[in-house]
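Here it is, the structure, as structure tokens.
All protein chains but one are shown in place.
Showing chain A:
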Amino acid sequence: MKLITANRLSDGRVIYVGADDGAVDAMLQAASFDEDQADAALGRAAARPDVFVNPYLVEVRGQTPSGRDRLKETIRATGPTVGHSLDAR
């Protein structure tokens, strides 16, 4: 399965395509797409550049990133693993 992720135009935060093609903040709320739906959904996100900056597909198993970039996608989903931003949450 695949999710669609991007950065939000206004503040750059990580977002996902959720139900009804809306933008959601949490990976857990992201909609998953089959191989054959994924490209079309990505196209719809790309057609909304006022929200989604650089949308792309993320391979997942369940709601967990599973592709080669799984660590990067996990860090994108949960934030830096260390440092001052942890206290600021």
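Quick note on the criterion: contacts are C-beta pairs under 8 Å (C-beta built on N, C-alpha and C of every residue); 3 or more make two chains touch, one makes a residue touch a chain; residues count from 1.
In this section, contacts and distances are computed from a predicted model.
Colleague: Which choice in "Cell division protein FtsE", "ABC transporter permease subunit", "ATP-binding cassette subfamily B protein" or "Sulfite reductase (NADPH) hemoprotein beta-component" gives the name that UniProt lists for the one chain left out?
Modeller: "Sulfite reductase (NADPH) hemoprotein beta-component"
Colleague: Would you indicate which residue among A:M1, A:V24 or A:I75 is in contact with the undisplayed chain?
Modeller: A:I75
Colleague: Mind listing the chain A residues that contact the chain we can't see here?
Modeller: 7, 9-14, 49-50, 53-54, 67-72, 75-76, 79-85, 87-88
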